[in-house]
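Sharing a structure below in structure tokens format, with a few things to ask.
Left out: one protein chain. Kept in place: all the others.
Labels run A, B and C following the written order; every chain starts at residue 1.
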Amino acid sequence: MSLEDDLYQEIILENYRSKKNRRKIEGASLHAEGANPSCGDDLELFLSIEDDVVTDASYEGVGCSICCASANLLCESLHDRSTQEAREILKQFKGMLLDDLEPDFADEISDLEAMQGVKNYPVRIKCALLPWNTLGGLLDGVQ
Amino acid sequence: MSLEDDLYQEIILENYRSKKNRRKIEGASLHAEGANPSCGDDLELFLSIEDDVVTDASYEGVGCSICCASANLLCESLHDRSTQEAREILKQFKGMLLDDLEPDFADEISDLEAMQGVKNYPVRIKCALLPWNTLGGLLDGVQ
Amino acid sequence: MKQSTFDRQDSVTLDLDHLRAQFPMLQRRMRGKRFAYLDNGATSLKPESVIAAEQHYYTELSANIHRGVYEFSEQATVEYDQTREKVARFIGAESDGSIVFTKGTTEAINVVAYGFVRKFFGPGDELVTTEIEHHANLVPWQEACKATGATLRFIPVNPDGSLQLDALEDVITERTKLVAVTAMSNVTGYMPDLARIIAAARAREAVVLVDGAQYVSHHPVNVRSLDCDFLVFSGHKMCGPTGVGVLYAKNEVLEQMDPLIYGGDMVTKVRRDEATYKPIPDRFEGGTPNIAGVIALGAAVDFLSQVGMQAIAAHERDLLAYMVERAREVDELVTYGPDDLSSRGGIFSFNYADVHPHDAGALLDQEGVAVRTGFHCAQPLMQVFGVTGTVRASFYLYNSTEDIDALVNGLARIKGVFG
Partner (left out) sequence: MKQSTFDRQDSVTLDLDHLRAQFPMLQRRMRGKRFAYLDNGATSLKPESVIAAEQHYYTELSANIHRGVYEFSEQATVEYDQTREKVARFIGAESDGSIVFTKGTTEAINVVAYGFVRKFFGPGDELVTTEIEHHANLVPWQEACKATGATLRFIPVNPDGSLQLDALEDVITERTKLVAVTAMSNVTGYMPDLARIIAAARAREAVVLVDGAQYVSHHPVNVRSLDCDFLVFSGHKMCGPTGVGVLYAKNEVLEQMDPLIYGGDMVTKVRRDEATYKPIPDRFEGGTPNIAGVIALGAAVDFLSQVGMQAIAAHERDLLAYMVERAREVDELVTYGPDDLSSRGGIFSFNYADVHPHDAGALLDQEGVAVRTGFHCAQPLMQVFGVTGTVRASFYLYNSTEDIDALVNGLARIKGVFG
């Protein structure tokens, strides 16, 4: 497998280039910063939550294509999910990259599976996980 | 050459065992301490000087056989020498051990040559030199 | 941690020939004689696997770790981090403790002396240690006490170099904030009852540092059951390379401490006037580390684990017993350390009559026997014994009774010269 097939496949590049969720949400219910000091990735994640449902998600900051693509996919996948569902997606995503588990995402968010190839590139796993770990921190604050 | 021939020859062992100069001189004109922290040698050297002539020399302290033998030989060799002569003996002794020079000691102090074998044992050179370096410090103070 | 926990039936006997064949130094001769290496207290010899691990790094990776986006740098980072896990497993460190790599035991103790003692201690606070410590576990505390106004106190020592543990309650008081004690004296092999000392410290809520430089390389260790806050040791004494050591620390203590070494790799954000720091343990590893050394330390831990620490400890106990027995044949020997061998690891200190240790060592060298002579970086203990130095024979897994025989035979040569 070449890097282009594994890591830099079209879905990932599209999500990296997408500007749709690359914005601040003014008055977001939750927001937090996450950084990988060793590679300079530095993101801020915003969530709007109404009645325990994610109504909007966005991110801002700098990061490599894997990190930004992962952040965009995260934002896409959370729309209209309950925080409980968000937790489940997070768990699946981390399991896919860290424990080699086969993910079982709902059809409409199956683009997340595009990130699976990252697991073959140990140093990039933390790029892909940065937005998700930041999400984890945010959700831990919601009970 | 065995260590016994080189280092532990009879003259050295005799000088090591000799108690003659192993004593304090009360009211000595000069005295100073010298130590090799790395091997624990720790000596005090005493000189009585009258009219620029060494009338008595002695040492006290702890040291290995090479160090103590060297100290005893030093004390023996300084008797009735002027400080200028003492400086010359010191120079010859150091030259013998450090610069591989052939020494030219007066007959009555030719026992000093017994220390020549030490030069083949680099770690022991500093044992042999300790009393002499201490002497050097003392003589530097006399002008 | 006491030997009483060893079950002799459990202990596998070492296959000495097989082990010795793995140490290139043991194939050498010294002064033309069979090489009897009895200076393991100073540093250990290295097995091929450790030497190969260093070489592997330099010939197959050679890259710097962290932030590398290319194959060899990634691989070096993985192997570096693996050693941290190996070392943690080796000493039974659970997730509530961290492994910090240092230059050696000495640096590890200084990290605590600066980051903990100098940061938190003041006049009225007390730091308890002993007179049997290696200078590395004494001088940093002296200086830290001087700098902070804290007081240094000592668990009293017996004339044989053992500690008066009955006095623990007098010395460790509510003012005690740190107890720093060796797990094994590098002069006598004496191993204090750490469980008792640590219990006394815990009762006063003092933090405990254990100097494991001599112990960890020779005995099984479990920091959880030991319940110390810090354990420090050196790679070079445990079949590993020079220039690498370990500071184990409980996270809750390490979290509060300031780093000693500031620089790259331990920061998150650096601005002109200030910086923020990474989480532990990275915060304590500023600068390019000894990458080859750390990777080779991993190989040393693998090697020791494979041989088995129980078996190593048992083997050395046998050697010490044999040494003590053979020493009885030589009237001129003056020996140091407690008579109770069950409280001692594989170290045997002695003097031959009043022959200076330096002379004794030089003559043993001629017989191919390597021992250490002098004060062994433990001058206060020398004062207790009233000597300026001793000759020290210290054992390791590859030593045999032959080495001890060579030492005893070598004593005849000392007798020959000094009578």
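Throughout what follows, a contact is a pair of C-beta atoms (placed from the backbone, for glycine too) under 8 Å apart; a residue touches a chain by one contact, two chains touch by 3 or more.
Fair warning: this is a prediction, and the values are worked out from it, not measured in the lab.
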Visible contact partners (per top-of-document touch definition) of the missing chain: A, B, C
Contact residue for the chain not shown (choose from A:Glu4, A:Asp52 or A:Asp80): A:Glu4
Which of C:Glu79, C:Glu131, C:Asp302 or C:Glu316 contacts the chain that the document leaves out: C:Glu131
Given A:Ser18, A:Ser38, A:Ser82 or A:Gln116, the one touching the chain that is not displayed: A:Ser38
Selected from B:Ile12, B:Ile25 or B:Cys39 as touching the chain missing from the view: B:Cys39
Touching residues on chain A - with respect to the absent chain: 2-4, 7-8, 13, 38-42, 62-66, 121, 124, 127
Hidden partner interface residues of chain C, rising order: 24-25, 28, 30-31, 39, 42-43, 45-46, 50-51, 54-55, 58-60, 62-64, 67-73, 103-107, 109-110, 113, 131, 134-136, 138-140, 142-143, 146, 152, 154, 234, 236, 241-244, 260-265, 267, 269-275, 286-293, 358, 361-362, 364-365, 369-374, 377, 379-380, 383
Positions on chain B where the hidden chain makes contact: 35, 37-39, 122-123
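In this section, only the chains that are shown with their structure count from here on.
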Interface with the most contact pairs, given as the two chains involved: B-C
Gap in Å, rounded to a whole number, between the CA centres of chain C and chain A: 46
Distance between chain centroids, defined by C-alpha means - chain A, chain B (Å): 79
Between chain B and chain C, centroid-to-centroid distance (C-alpha), Å: 39
In chain C, residues with contacts to at least two other chains: none
